[in-house]
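Here the structure comes first, spelled out in structure tokens, and everything after it is commentary.
Heads up, one of the protein chains got dropped from this complex, but the rest are sitting where they should.
Per-chain numbering from 1; labels A, B, C and D assigned in written order.
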Amino acid sequence: MHHYLISFLIFSPLVAAFVGLLIPAKSESSFRYLTLIANAFQITVLFFMLGSYENASALQFVEQQSWITIGLGTWGTLKATYFVGVDGLSFPLIILSVFIMCIATISSWTVKQNVKGYFILLLILNASIIGSFTALDFLLFYLFFEFMLLPMFFLIAIWGGPRREYASIKFFLYTLLGSIFILIVMIGLYVSVHDPSSSGTLVHTFNLLHMSEPVNFISNSILDPNNPWQIGPYNGRLWAFLLLFIGFAIKLPMVPLHTWLPDAHVEASTPISVILAALLLKIGGYGLARIAYPIFPEAALYFGWFVGLMGVISIIYGALNAMASKDLKRLIAYSSVSHMGFVLLGIASLTAEGVTGSVYQMFSHGIISAMLFLLAGVLYDRTHDRMINTYSGLSSKMKSYTTMVLIAFFASLGLPGFSGFIAEIMVFLGAFRSNSATGVLPESFAIISTLGLILGAAYYLWTLQRMFFGPFNIKGHISEDQIFDLTKREYIMLVPLAAATLCFGIFPQPMLSVIDPFARHLTEFVLTTGKNLTLNL
Amino acid sequence: MQSNITYSTFFEICLLLSVALPLASFIVSFAISEKYSWAVSITAPLLLLVSALSSSVVFFSLHDDQPFSIAWNWFVISGHPLTAGLLLNNLSATMLLVVTFISFLIHFYSIGYMAGDSSIRKYFAMLGLFTFSMLMIVLADNLLLLFVGWELVGFSSYMLIGHWKEKPAAARAAKKAFILNRIGDAGFLVGLMLLWTHQGSFALNQIGLTDAMAAWQTAASLCIFCGVVGKSAQFPLLTWLPDAMEGPTPVSALIHAATMVAAGVYLVIRTFALFTPIALDVVAVVGIITALIGAFAALGQYDIKKILAYSTISQLGLMVTALGAGASDAAFLHLFTHAFFKACLFLAAGAVIHALHHAQLQAHAHFDVQDVRNLGGLRKKLPVVFIVFILSGSSLAGLPFFSGFLSKDAILTALISWAGADFSWQWLVVGGAFTVTFLTVLYTFKMIWYIFFGSEKKTSELSISAPPAVMQVPLFTLALASLWIMVSWNPFVHTRWMNPAMEHSWSVTLFSIVWVIMALATAYFSREKSFYADVLFNAFYVDRLTDWMTKKIGLKVPAITITLDKKWIDGFIHATAYVQVLIAHVTGWIDRAFVDGTVNGMASFVRGVGSVTRTFQNGKIQLYIFWSIFTIIIFLIWTLL
Amino acid sequence: MTLTSFMFYFFEIVAALSAVALALSRNVFYGALLLIVCLLALAGIYVLAFAEFIAVTQILIYAGGILVVIIFGIMLTTKISEKPLAVEHTYLLSGILAAGGCFGLLIYVLSKEYFLTTGVQQLPSSPVNGIQTIGVSMFSKYVLPFEVAGILLLISLVGASVVASTIKSKKE
Amino acid sequence: MTGLYDQLESVRASFGFFIPEMILCSAIIILLIAGLIKQDASKLLTVLSFLTFSTSLLTLVLYWPLEDIPVNIFNGMLRADNFSAYLKILIDVGGLLTVLMTWRYQKQQHLSEYYALIVTVVLGAHLLVMSMNFVTVFIALELISISSYILTGFSFSKSGAEGSQKYFLFGSVASAVMLYGFTFLYGMTGSFEFASPVFVNALINNQSTLLLVAGSMALAGFLYKMAAAPLHPWAPDVYEAAPMPVVAFFSVVPKLAGLGILTKFTLALNLFGQSVHDWQFVICLVSMISLTVGNFSALLQKRPKRLMAYSSIAQSGFLLVGVAAFLPGGINFMLFYATVYLLVNFLVFVYLQYFEAAGFETLESFAGVGRQLVWPCVFLLMGFIALTGLPPTAGFTAKLFIFSSTWEAYQLNGKSILLWLLVFGLLNTVISLFYYLKIPFYAFVKKAESNPITNNQTFENFFGLTLVLVILVLFFNPDLLMRWINKINFAL
Partner (left out) sequence: MFPVEHFLFLAALLFSVGLLIIITKRNTIMVLLGIELLLNASNLNLVAFNQLWPASVDGQMFVLFVIIVAVCEAAVGLAIVLQVYQYYQTSVTDSISELKE
């Protein structure tokens, strides 16, 4: 039974999507319930997994089925497998995905237009997100990774705001561009890596675990660590790392590859923004930690400084831009850029606490950004205006809403007691300790990044001051009765998120003990393997 | 859960209660539904009362006994377990008592002061949260937990300053307070990182165990001091505190006078082992600058709460100076006494404002009730408040027989012994400290004179009623607490109760008595001066000197410091804010123009290439042929060359 | 210079000149006639290159067949529109560029090549053999292309008729 | 030189390997005659041509095992091997699907000639991929070309005539240039059999610049047939002019035929790696130019047919990527790509025909159709996704495979042009997305104008579903096909 839990997670939404295809489009509410049932089923499965998950660095719930095996004549054999499993990196993200998808479903309840298509796309998106977080075979990962794009594209492009076409195409192109970089490296990797378990013929494998063992590289292949082959200033492996880094950094998003994000967020409808911010961005960080770092450890050490620098730049730049934003959603989007910078910084530090912190930050940002976008959506649903200047003194009309906004804002700016604090502090500690422990990042990175905290406080509190405090006033043609407090459905979505961010902020240990073994394993692996591999520069 | 077993279960329960009940008050206040919001003003003070009582149990059973610690595992950072624990010693137990006690009194006072407020639930909830987080600072056994409390008091302070959120000034002040605090906290955080990197632990009892007076310790202690600068409103981050007076007065009393702002001083005492001599020198200089600025500024103020706020800054500066001199006991003693008399002063000022405000509402008169120039002669109309004000004001001024005298005495003693026999820059600090004590007397009594003496000005037509009993009880309690008895039996020796080990010198005591009396006289005569100018001018050169001082220094310097404060420090911070916003706009523009522009440029480039490749497709078959052939020829020529 | 070599160079010059004249000609009809001249000259060259059968075919099919068809085409298209046969030149620069480039390139490449060294075995023994060999190989080695050529002819005739039939139907 | 008897014997023995072609030949005659006899024989003709292609396919599949060892037939004019057999299968499938498409909208005039011409093109394509001799190459190519010129005009409209004429002029010049190249190769080697030892040895001994010029000229003809740059300009105009089934047919059958002969020819010119001229570089360059021209020009197109024309140019570039590796593996992957391309292309064209019949002539006119015609648009979307090369379609697998072979080739010889090709080709995928998603974008995202369509879509949906399933299955289990393709042992 336990052996198929992940497959249940991945395929239950697909099954639901298939069932949905068979239901006539007229019975609109059935799609909502269908999706909700799928989510509920996933949550049930998740509880089974929670029950038997062990806190160790080993992969768990592993399933491996042969999938594609093709003889290539003189080349040997190409082998891709259906290989999934979870560990301390993916498990938090799986938990996050399952719950956020459920909340997104509830948030989608008000979708009126083309309900069938919407929910089927949502279900497909669900499956592919979970798939990307669990895949341990590069081809499988890539499949799910790309498979996310189209549903997302249409979800933005059809159900989005006025400039949705521009935003959706921008989103698609950016991420596709990133995935092309990843594809190049994937091709290079599987051509260069052989499966050590097979005897006789050469088996080219997509197995990520095999790829991370330097001995499995075929000698004199371009990505072979011992191959002195230079392409321009770097050898193949450094280039490959850079390509992967760019590919995932687009998704993350990292400054200056981030500009798709504000547009996509502003134009996407609320549930889609939630999924985008809470889950899709995480794939970037996940990919770095799962693929780029373990497979190219020496490149990770070599470019660690650069990665960390980009993280710092993202933190500060994102925050500055958030401050200048006039649109609430754009502000939140830029704050996401800033917060995902911490993920980069944490991973780059290559200390256990830094990596733990950045995984925790992904988890925590998932919760908080979901909440923020839901809240922005609440306002938008009522007035169809997201401009900060439009409002002032909202707190007197929308008390509970203001409370929720306060919670979300303060959680996002890293107030202790909320999950963001734990994540950020660990990233800071790791980034600072990095110089003495690993020598990758200078201390100044951590110190400069604290500026992000100040700026974070500045833009959130300024927004609070402008929108919620002071005498009540609204500009434009919004009538006062359009503004009313939270509805029950909105409570159902927001309260669990608020509770979760509090809970994980006060009691981080359960989640940390899930992440910690992975973080230690990763840092240890990257440091030892990376230092053993010679850099042919 | 690990704890030493020398203490009884009752003690532990009391400790737990004293910490948990404020939190419970926070939760209960939110849990009670809007309809029954009046109930909050009963539950919250009640819970705090129990908390204060149990903390007094804790205090008395622990005092002068073994330190007590208890810890729970909180989380593990890469193998280093991090605890959430309480560490009680004399220091923290005293602080525990002070916080819960004053907090209770202020809760009690607030019943009257905040009656009828629309969001009273939020008010009490935030007071509860504040008290809880303050206790977290007080009791935390490691710096991370302390930092958590540190940030949370910032948050609750934010909420309470901005309590009347319809007032734009309040919202602005709240934001300013939080952001300036954050700037300090960022430094604190860097200090934490340094500690973590070099010590691998945040535990307070491990701080400074590494005997090396290493550079990192200087750095770490200065970083932590950054946090102190923010929270305790030290130079240059002091401007938020006067602005924070936009909040309800009880809040100013609790947070911005008695407890939170003192937390900085407390933090330095807690982490004293970390501070290297160089760091301490910096601390002393910052402290004395702050103290002087605060004192002079207070002289130039006319708003009651602003005077008190600057006075608080000045007193905090004094404490920090003492810390810099290595006299953490003296600093703490002053913290302790200051908490009571300053809370009392604020509450009394609040009572004045409250009473006048109510009277004003009845009479439909409109003037600024906080401006001392509008007041005068109130001693007849508000006798209770007058007595209380005189008592606590005397304590602030450092008159003998008041607690303030003793604690200031302790600080001055410590400073003099720190400065040593030979003249050095440290004597400047000492001189500064004496100037501050002198000025304190001046502004305190000038304020009292303005409010309670002389003839009634704009208040004359108002029918002012005495504050309700709920407000009077805390006033009296705190006024009594500003007597010398709080510190020691002997009104001239400060080394009885709190810290028997503290150094005491009769010469200093005597000198400070003389000094205070001189100041008092100056105050008195300077007050007289406005009425009897000729007599004073002729009688005493001292008078002329003080006149000159009050005129030239006492008015000019505050004006300068005010401009410094308003224009330069605040201005600088505003300017940085402007610059920040400007930079933000610039980066926003860069984002649109370049980063996005590059992408859009790429898109248009792609389109451009498309239209170029397309122009060959003009429908003329002969040109098609030409281009095809020509391409091949060009290719061949290129390869052959 | 022997008669044959005179003949050869004469034909070469005629062919070259007529081709150039064709390029310069502004009249379609003259153009067709010039092409006939050129093709006949080529036929003469073929004879001198021991390809009598080709030469005959050239005269019969090209000069006699294709060009007659072309002249019919000229007449058909000019008659309807009743415009002069004059033809203007376009894209002169492009044409000269392509043709000149091509010519230069070919001359350059060819002048570096020495074909005689590669493998001339012997002179052909007798001209009779030529035609016979052609005949034999047409039905042995080249039987497949030959048959396919048949299909090609069939299908082009069918195709041309289809195209032509639409012309008629349009007219009606 | 072999004796006459041997030659005749060879001809006799060759017929066994020539059954599909003979079927096609007789089909041409039968179709023409049937058209003459019966006035309105559209059903009969369709059935006949359907049967033609099915039997041809059937024989090909049945005789597949026979052709493990390459056999030279008709005195070295042709060669029967499994490489060409596989391409022939693809070509026949293309013919079959074209017949189906034509049958869907039975409004074609001159149906018997039409089918005869289609069969002729298929015959020519068969011959072309089997050809080992310049004579057959030329004849077969002309067979395809001349039939194609006429087929282009089968819309019998003004634009049809114009397209036909342009195609004719361009094609004639291209094949004349190719022929001119052939003559030089003949002059240098004395042989037309470009894979024969005589030919190769002669070239190895004389690798002059003329070889480069002649080879490039010869390649021009093949590239023209493939609609690859720089011999592509005819394609958009012709595609726009021709009827939809013919366009679909053109974008697959002549292309694959050209690809087959190009592969053989370039590998022969490579002289077993002893060539001093870098033909790999040439192919890479051609591929990159085709990708660029195709993709970039397609961006601004407003009509689906023209868009697909540029798409077909770009796809030629992708197909050439497989050739450019100069590895047997690469050629096998190229065949996989060709298979997927064939299926996907027909998937797209079937729906484009459907929409054209319903009056959707420009991309804008597709606005909002996605709501009314969900399934056609979804299947069309799947087709475009596969053309772009995104998972989970076999288009992705195909791209993955061909670029893997590029990587492998780069790893073997380290020519930086291959790396450029890899990066360039994959980045072109991003650009191709711009236009491939245009129709789905209009269909699903843009707001609907009122366009009630009542066309029966059962045929299309059945057809679409089948093909979509095939491309999905080929993604999830490419081994189903690769198992067969891997048996192909490409050898000269």
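By our rule, a residue touches a chain if its C-beta (ideal position, glycine included) is under 8 Å from a C-beta of that chain, and two chains touch if they have at least 3 such contacts.
Note that the coordinates shown come from a computational prediction; the quantities given were computed from them, not determined experimentally.
Trainee: What chains on display are touched by the one that is not shown?
Mentor: Contacts of the omitted chain with visible chains: B, C, D.
Trainee: Among D:186, D:281 or D:420, single out the residue that touches the unshown chain.
Mentor: D:186
Trainee: Residue-wise, where is chain B in contact with the chain that is not depicted?
Mentor: Looking at chain B, the ones touching the missing chain are residues 614-615, 617-623, 625-626, 629.
Trainee: For chain C, which positions touch the chain that isn't shown here?
Mentor: Interface with the chain not displayed, on the chain C side: 5, 8-9, 12, 15-16, 19-20, 22-23, 28, 31-32, 35, 38-39, 42, 45-46, 48-51, 53-54, 57-58, 61-62, 65-66, 69-70, 72-74, 76-77, 80-81, 87-92, 94-96, 98-100, 102-103, 106-107, 110-111, 113, 115-116, 118-124, 130, 133-134, 137-138, 141-142, 145, 149, 152-153, 156-157, 159-161, 163-164, 166-167, 170-171.
Trainee: For chain D, which positions touch the chain that isn't shown here?
Mentor: For chain D, the residues touching the absent chain are 1, 134-135, 138-139, 142, 146, 149-150, 153, 158-159, 161-166, 168-169, 172-173, 176-177, 179-180, 182-184, 186-187, 190-192, 236-237, 240-241, 300.
Going forward, only the chains that are shown with their structure count from here on.
Trainee: Just the number, please: Cα centre separation of chain B and chain C in whole Å.
Mentor: Computed value for the inter-centroid distance: 103 Å.
Trainee: Please report how many Å separate the Cα centroid of chain A from that of chain C, as a whole number.
Mentor: Roughly 70 Å, centre to centre.
Trainee: Nearest whole angstrom, what separates the Cα centre of chain A from the Cα centre of chain B?
Mentor: 40
Trainee: Could you list which residues of chain C touch at least two other chains?
Mentor: Only 105, 109 qualify.
Trainee: Where on chain A is chain B touching in the complex?
Mentor: Residue list for chain A touching chain B: 170, 174, 255-256, 258-259, 317, 320-325, 351-353, 356, 393, 395-396, 410, 415-417, 421-422, 425-426, 428-429, 431-433, 436, 443, 446-447, 450-451, 453-455, 457-458, 461-462, 464-465, 468-472, 508-509, 512-513, 516, 519-520.
Trainee: In their shared complex, at which residues does chain D touch chain C?
Mentor: It is residues 4, 7-8, 11, 14, 25, 28, 32, 74-75, 77-78, 110, 113, 116-117, 120, 123, 127, 135-136, 139-140, 142-143, 146-147, 149-150, 153, 156, 164, 187-188, 190, 202, 206, 208-210, 213 of chain D that touch chain C.
Trainee: For the complex, give me every residue of chain A touching chain D.
Mentor: Within the complex, chain A touches chain D at residues 67-75, 78, 114, 117, 139, 142-143, 146-147, 149-150, 153-154, 157-158, 164-165, 168-169, 172-173, 176-177, 180, 183-184, 187-188, 190-192, 220-222, 229, 231.
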